[in-house]
Structures are given as structure tokens and as C-alpha cells.
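I have placed the structure first, in the form of C-alpha cells, so that the comments after it can refer back to it.
Of the protein chains in this complex, one is absent; all others appear in place.
After this line comes subunit A, so read on.
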Amino acid sequence: MRRSPAFEIFRYAAIALALALTLLPILWMVSMAFKPIPEWSATGADLTWIPRAPTLDNFRFVFGESTSDLIVALERTAWRPILASLLSAVFGTIIAMVCGTAAAYGLSRFGSGKNLPLALIQLRLFPPMAVMIPVMIMWAFLGLIDTWWGLALIYGIVTLPFAFWLMKTFFDEMPREIEEAALVEGCSRFRVFMKITLPVMRAPLASSALLVFILNWSDYLIALLLTTKNWVTIPVYMASLSSSMTGQLYGAKAALGLLAAIPPVILGIAIQKHLVRGLTFGALKQ
């Protein structure tokens, strides 16, 4: 089919606009991360896309090194929040994926009725604020406030429905005959699950885990309510980067934002091959 030139021009213009809307703010963040104070605090005609005097001062600043012209006393450096984010997001993802995958497999293969899966997804229909205050009280009773494991636990619980539903859809679509073929050979149910089902499902597993990880990694509300000092995460820490003198520390925030974008990007690239297959799993030849 040949399209008219006018249509082609329109098509590419629309794509360019969509790309600009999504990518320019990110580029702006990258640019700001490398700008010294005068540049990131500039206004009007002084703003530039390319830093005129690129510097790593913003990075040095968030990691607590003294920098030449930014004299702000930081309550804490970025090291600890990065550790907090990594621990809580990684373990939260492990909890959600292990429990979600096991539950999804059980319900997909042996479950009857459809109410339980729906009950699980309706957990996501509550506005998080409605449940987070009670959770905060419970966590206080349990002594889990301001701990990375307390945060990991609630992350695991909150993202469990996602993990469950993604994996349930994949398990439902997986041809059961593959498992039956192994069962006929005398393989036990558990062994079939470990040696056949999970390896066959590694692409969907990888893409689900990535989605769950990104949800956990970018949480702000839960971490804001459940951490106070020792284990604040990157988003909470980022919000605190301001000073009475200069107001918001945009340069430092941009530097931290750039760092925070790295783990999901690395994970995404690492499992890219699986990601595409995982997202199109249903289209696999049967």
C-alpha cells in the first residue's frame, strides 16, 4: 500500500512530537545534572541546552563532598538512600514475584472459580492513601517503621497483585501439554514446575519482574510515610534537597534523578531479548 506524501509527513511529524514530549524533559534533566549553579539557576535567555561549563559538582555534592560554590549543609549524603532504594525495591520485587508466581501457578492450574483472582486485583482499586495510614500504624506496632525490610515487605504486598495477574495470564496461555508431557515421563508436579514450567516461562518472568521492580523503585508515597531518617529512599531524599538560600537544588536533584534512572535502564537492556518475547508471549507459536 502506498501512502500519500502528505500522510507520511504528518505521520513523522506526529512521531517527532511524541518523542519530543517524552524525551526532551529527560534530556533537560541530563543537561541540568552537569551544570554549575549559575547555569541551573539561570532564567530566561541565559538558559542553554548544552552546559557551558560542564561540571560533576552536582554529583560530588549529593555524595557529600564539599564543592566550590554550593555551600549547603546536607543532613545526609545520597549513599544511604541509594542503598535503601536498592534493598527495598529488590527484596520487595523478590517477595512479589515469588508469592505472585506461586499463587498464579496454583490458581491457573488447580484453582476453581474466578473470585479469588478478582479479589486480589481489587486491592489495587483502593486509593493507596486510604490504606497507607492504617498500614503505617500496623508497621509502627510491628517495629517496621524506618527499616528497609519493613519497606520491602509492604512493596512486596502492594505489587503482589501485579505480579500475580501478569504471571496468571502467562500461565493461562502456556500450553499445558508441555507439563503433561513431563508428567507422563514420571516427573513430579513440583519438579515439572521447577525444571519445565519456570525455564519455559523465563521471558514472561523477566518482564514481569522488571515491571514490578520499576513500580517499587519509583514509589514515593509509601516510603514517605514509612521511613523517617535512616532508610529514606531516593525519591524521598530527592524531595528534601533544598536550601533556604537557593530554594530547590535543581542541579543536585537532576544528578540524583540521572543516577536513579540507571538501574531500570540497565535491567531493561539486560533482559531486552526476554522483554519483547515476554510482552508478546501470547503470540508464540503453539
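Convention: contacts are C-beta pairs under 8 Å (C-beta built on N, C-alpha and C of every residue); 3 or more make two chains touch, one makes a residue touch a chain; residues count from 1.
Definition applied: contacts and distances are computed from a predicted model.
Chain not shown in the complex: UniProt lists it as "ABC transporter ATP-binding protein", one of "Tryptophan synthase alpha chain", "Carbon-phosphorus lyase complex subunit PhnI", "CoA transferase subunit B" or "ABC transporter ATP-binding protein".
When you scan A:G44, A:P134, A:P199 or A:G247 for touch with the missing chain, the hit is A:P199. Checked against the hidden chain, the listed residues A:A33, A:I82, A:M97 or A:A182 yield one contact partner: A:A182. Annotation for subunit A: contacts to the undisplayed chain at residues 175, 177-178, 180-188, 196, 199-200, 202, 285-286.
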